[in-house]
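Note that this complex is displayed minus one protein chain, with the remaining chains in position.
As written, the chain order gives the labels A, B and C, with residue 1 at the start of each chain.
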């Protein structure tokens, strides 16, 4: 897949990466290198950088560029990398996109700017975006709790039919199971080409989403290896085993669902796994205290025990 | 127009009435009688009761029913009365509607329930509403700052084309001038029947809205007589005079635009005009203090002077 | 506890009950009777009626009164019942409260009205509420995702110190684990009396919340028997077993976390358990389709298997 562009056939797990910082808050390029290797070893199909969970909005432009360049250099074409380029203005979005693609990105992800409160405005916006980005492959992020923008299935069908640059739906509307079913139904009826659906929300509904027709996950849960395994088991038809494995991790998946502090939990877990040198979130941001750390420790020990019962390996 | 139903030809000013309370907070039926006569003397084309400004959500069902009954008895068929029946459930909405229509209402007004964040959901909702209300004439209230629900012009066109029970658009999207132009353009193109547009927002843009194609105003500004005069001057082609008169009141129109306390200002002005016995808003709600009263007094005196300059009568 | 008032010592599970409807949408009093007995057999410590999940906003006042009366008659003093009385106006709230207390309620629950966006406004509001409700015991509902009103711990401390009528915090801020710890710390420092904390959010974090100092749960998860068992195991010091049991149900707890359709899932589950005659939600509202039902069926079967592994009984 080296140096290829993202297309509608994408499947599996695209890990949303955090941006590693040192304890002092500087971008940590050593941890970045280690993190890329970690994700590849976990078996992910791709990476997504500079999303909300990557604290993209807390980076200077120079830092974003440097981080993007480093990630793509380390990946070196082994897996596709998608860069988040959401921006309130199309000019800067196009500039960011151009640079990411030059460094070797496979595509970009765009969440709608805030204030798009009718189908008409959303449609106008994505036409303008695709016009500004040329033939760059685009992932449409459907994440209302963060964007405040809501997509109906008829609107998504229209957008994907009209805009060939849209290759993938990053689906994290909530609740969203029926949405996947309805979106796939339009394809089954031949109304438009089949596109890729990867799901987010920290993976909270992953087995159910796969059963509904998702192609995989794009999320940042601190055990991407589990997400990969669940997708593979599901693809192999071993749906029950996929669910058993997932359920073992569910207490932790749920624990990461705490808005704000969830990212701190995720970064601390990645620190414990030897990936990040520091769990730092840029100020202003939350930090884990002793109670939180004890709770996380306990959940990890319970996970280990449960995996042992299942005959699975605890990957820490 | 006695005992007639609302239809698409409605024009002029439909005053949104407050609900009068005594100082102690009880519904004040004596003031209600006086208020109805006041509005009719002002020359309004109709009344709208139990809107947000009527503190409908602060009334018990018994009080709503008693107030509706009294207003319709006093009006006695002289002008059409529209009853606000917005409700989170269709059953109670239908029950309220049935009762209001029995008392002699000309139609009902429905604002969409909260949470309708896509065109598809809004469309489904208004189909369900019209289905539940039978052939009752319905005013669709388009007031996003209050409802959190946004209508595009294409969606409004669709709704008015599909649902014959919809007779009037109460337009108070903001900004909304172009919306009126675009909505009227669909009619000019013959895409659907012409319907009535009355505008809200306290009248802040009334002369411009009339020029854009509105048929009048549906709002609660404490000088409905001015709104009537502006609509009449406009209809008679004296656009400049309409604007001069409006601009004289604009400082006061603007003063009423203060969310929350605006209703207290309106009720106090109606008290000063001899309409209401008390300016009371039901708790919890704002009250004017000495500073506010002095400010209002000063704005009224300035209005009087300005009307004198224009050779107009100060209606207090 | 017959006929006693709610006080600060409340512990265990207060089930938030749905309001049963027939297929046609009428309030179903037969199912109401059965439901009350079901909850008592599950071992709950109390009931909470007419919350958001009880579709209180979709009932007419007559229906609310009739339902409250019936529930309290069937309970007949066996356990305390709390009535939701949230309302945008204090007068109607006081009237509702008076009636519920006359029927035998142990206290009322109040969520703040919308628009209280500063500490000062919230404080003023709860003083006004407690003033209007006299010495009725009040549960303060802290549920920002629904109310849009946010309480800091210092503000909660102030409110509970100033207002003796506040007996219980219904805690469902999210994330909220640290909030429980901080709230309890103020009591440990002797800053105010100890009050009851019951947690909501469908029970998603219950074992962690108990460890942080919560006294139990007030939520509507369709297996209140599990919530009771978890609270009892925790109280008995068997924290690990409490968590094992909880984790078995977690896939289902998570499945109910789908806003909107979550209530439909809950009602359908209660129908399958023989409690409700119909899973109907009042229009406009969601319904489960064949996919949803198959998903639910599968999750219930998986739950049964897992409970068997744990040597626990599947309560269906």
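Quick note on the criterion: a residue touches a chain if its C-beta (ideal position, glycine included) is under 8 Å from a C-beta of that chain, and two chains touch if they have at least 3 such contacts.
Since this is a predicted model, take the numbers as computed values, not measurements.
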{"item": "Full-complex contact with the absent chain, from C:30, C:76, C:102 or C:120", "value": "C:120"}
{"item": "Options C:134, C:154 or C:260, residue touching the unrepresented chain", "value": "C:154"}
{"item": "Residue among A:128, A:185, A:236 or A:310 that touches the chain left out of view", "value": "A:128"}
{"item": "Contact with the hidden chain (one of B:261, B:277 or B:300)", "value": "B:261"}
{"item": "Where the missing chain touches subunit A, by residue", "value": "25, 55, 57-62, 88-92, 95, 113, 124-125, 128, 132, 282-284"}
{"item": "Hidden partner interface residues of subunit B, rising order", "value": "174-175, 177-178, 181, 204-205, 208, 211-212, 243, 247, 250-251, 254-255, 257-262, 289, 291-292, 295, 302, 306"}
{"item": "Those residues of subunit C which, in the complete complex, touch the missing chain", "value": "117-121, 144, 150-155"}
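Just so we're on the same page, only the chains that are shown with their structure count from here on.
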{"item": "Innermost chain, where centres are averages of C-alpha coordinates", "value": "C"}
{"item": "Most distant chain from subunit A by Cα centroid", "value": "B"}
{"item": "Subunit A and subunit B: spacing of chain centres that average the CA atoms, whole Å", "value": "47"}
{"item": "Subunit A residues counted as touching two or more neighbouring chains", "value": "none"}
